[in-house]
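Only one protein chain is missing from this complex, and each of the others stays in its spot.
Every chain is named by a letter (A and B) in the order it is written, and numbering of its residues begins at 1.
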Amino acid sequence: MKRNFFYASMVMLCLSCNQHDQTNDSEKVYGSRPAVVTDRPDMQNKIKGPLAYAPNVPEASQEDTVEVKFDVTHQLFQVSKTVSFTAWMFGGSVPGPVLKVRQGQTIRFSMTDRSNDTMKNMAMLVNMMPMPHSIDFHAAMVNPEDKYRSINPGETIQFTWTANYPGVFMYHCGTPMVLMHMIYGMIGMVIVEPRSGYPGKADHEFAIVQNEYYFRQQGNAYIPDTTLALKKTPSFVTFNGKVGQYLFDPLKVKAGERVRLYLLNAGPNNATAFHVIGTILDKVWLDGNPKNELVGMQSVYLGPASGAIVEFVIPEKGSYTFVDHSFADATMGAIGTIKAE
Amino acid sequence: MKRNFFYASMVMLCLSCNQHDQTNDSEKVYGSRPAVVTDRPDMQNKIKGPLAYAPNVPEASQEDTVEVKFDVTHQLFQVSKTVSFTAWMFGGSVPGPVLKVRQGQTIRFSMTDRSNDTMKNMAMLVNMMPMPHSIDFHAAMVNPEDKYRSINPGETIQFTWTANYPGVFMYHCGTPMVLMHMIYGMIGMVIVEPRSGYPGKADHEFAIVQNEYYFRQQGNAYIPDTTLALKKTPSFVTFNGKVGQYLFDPLKVKAGERVRLYLLNAGPNNATAFHVIGTILDKVWLDGNPKNELVGMQSVYLGPASGAIVEFVIPEKGSYTFVDHSFADATMGAIGTIKAE
Partner (left out) sequence: MKRNFFYASMVMLCLSCNQHDQTNDSEKVYGSRPAVVTDRPDMQNKIKGPLAYAPNVPEASQEDTVEVKFDVTHQLFQVSKTVSFTAWMFGGSVPGPVLKVRQGQTIRFSMTDRSNDTMKNMAMLVNMMPMPHSIDFHAAMVNPEDKYRSINPGETIQFTWTANYPGVFMYHCGTPMVLMHMIYGMIGMVIVEPRSGYPGKADHEFAIVQNEYYFRQQGNAYIPDTTLALKKTPSFVTFNGKVGQYLFDPLKVKAGERVRLYLLNAGPNNATAFHVIGTILDKVWLDGNPKNELVGMQSVYLGPASGAIVEFVIPEKGSYTFVDHSFADATMGAIGTIKAE
């Protein structure tokens, strides 16, 4: 393995102050020590850190440094009652777990490639072959050649990064061919809270990751198909990995309450026109940064690899359907319900 | 019919004031009395309220409450000289009539499903079967389960809603399958003026709704095709429902004048890259809200179910073509001319 040189700089930026800007943006950390790759999988801790499975939103730690670990596995994943496939997953789920940290916090991240762990993979249909994987955090500012390198089955990678900007960011596998790794399910969300927390208060918070699946059928098996992905013609589009799951199991709130959604469009190809039927997005923070505010929006159009925080009030008791209003996508599964008692 | 409970709240929001924000945003009305559905069509008033057919922009009423009515019919609609189809229409047109109200105004809306009215439908080719329809106003904050419910042919629905946010919003039929109802023509625009009117003054105002048609041919008949719509591959893309209509019948202005366009991308699937050849959009208000301002734009990229107000100056005498600069769309019909004397 080649040697990497340590490079880290802490830069004091003197930003022009204005009275509306209370965020302390003056400290940024660029780069970090070289990643360390070992062949010792950490069997004790398969998952660790301020993580939760969407739509749940984890609590950020208050420490300066936070330990985070999740692993890669190949397992059967259920997209709908009738469709399952052998997914490649971060933290055993599609999307991978939501990670929530604070601006300025340093993340000590480690991940084991357990794609060679076949014990629990008896049910897999195809594509169970172990292979290299990696992780690319859009919230980090580090040398991808070093930190986002591919590791082999059984290996563990460890590296640190510091969250310089608040927002809702994507993570994904960056091993070639990247498009294939993403349509196999290797996507997830990082939320970076501003130093002083997000302004305002919501009664409920949910995390929603939108992604596209591209499948061909082979007998009963569904197999992610890169050729279809290159044509950008998905088979299914989902919120949090499963077709229409919140139609059957709605998000629950009360009339009059304020709801905050952490949105990520993981793509890998198409935009989403996110809309909640029956209400208006009174705040939209593009890529989850409160400085990028739009107000009074009927929808927000997010390209692939884009995030947003949206807030809205539930006006009265009822059933509020949220969709990708690029309506073919809603029809292909990007649809869910918020039930207000 | 199940009973609905009345829930309405008026919330005083204390917004952080700043010197650039003169808009009084402090009152919002959430929800409204349950919708009422009757089987008595109102034969006297088929259309009522501050409505106009695009590109015309109606005047908003100054009253606190405004009565609005338009109906659903199934009628032949001409998309171009050679293409017509049996459309499902609000107010007898594709797009439906433009409604203009004021922020804070309460709209008493009613609509009759006249899809069973076959008297004037002799010319229809196919798809004349009466069916349930509904309406979903993106400008409203109400329970969709109640107000946006489907009504049967011959029935009339009545409900009220209050315009909380200024902007350019979509309305459309929300009856499953929604994608099909939209490609049959059930789309339209609501303009909500800020309480104190839109800032600035334009010499001309026009309303432009962009939409996609998805047709298969059956003999001489064109039939909207949901399978094509699911593939997002339109047959035609139009401004105000007809292929290239403003090439033949240009919008008329004078050199040096300021033009304001109320834009709505009704989709149902694709974005528009709206551009006016020969000038620059000096103001763009995303979703029609002056707080969401961009300046000096060569184009504005609007996802489906997004609106905008754009303003520009006509620099000199001439002929200014406006297009969706996703140029395949312009080639498929999303092209028109502004003629400046």
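Quick note on the criterion: a contact is a pair of C-beta atoms (placed from the backbone, for glycine too) under 8 Å apart; a residue touches a chain by one contact, two chains touch by 3 or more.
Owing to the predicted nature of the structure, the values given are computational and were not obtained by experimental measurement.
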item: Residue among B:74, B:260, B:291 or B:325 that touches the chain left out of view; value: B:325
item: Touching the absent chain when the full complex is considered, from A:157, A:170 or A:263; value: A:170
item: Residues from chain B at the interface with the omitted partner, ascending; value: 20, 233, 255-256, 271, 273, 275, 277-280, 282, 294-299, 301, 313, 315-321, 325-328, 330-332, 340
item: Hidden partner interface residues of chain A, rising order; value: 5, 7-9, 11, 18, 28, 30-32, 136, 138-148, 164-167, 169-170, 174, 177-179, 182, 229-232, 267-271, 286-287, 289, 291-292, 301-307
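Everything below uses one rule, namely that only the chains that are shown with their structure count from here on.
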item: Gap in Å, rounded to a whole number, between the CA centres of chain B and chain A; value: 34
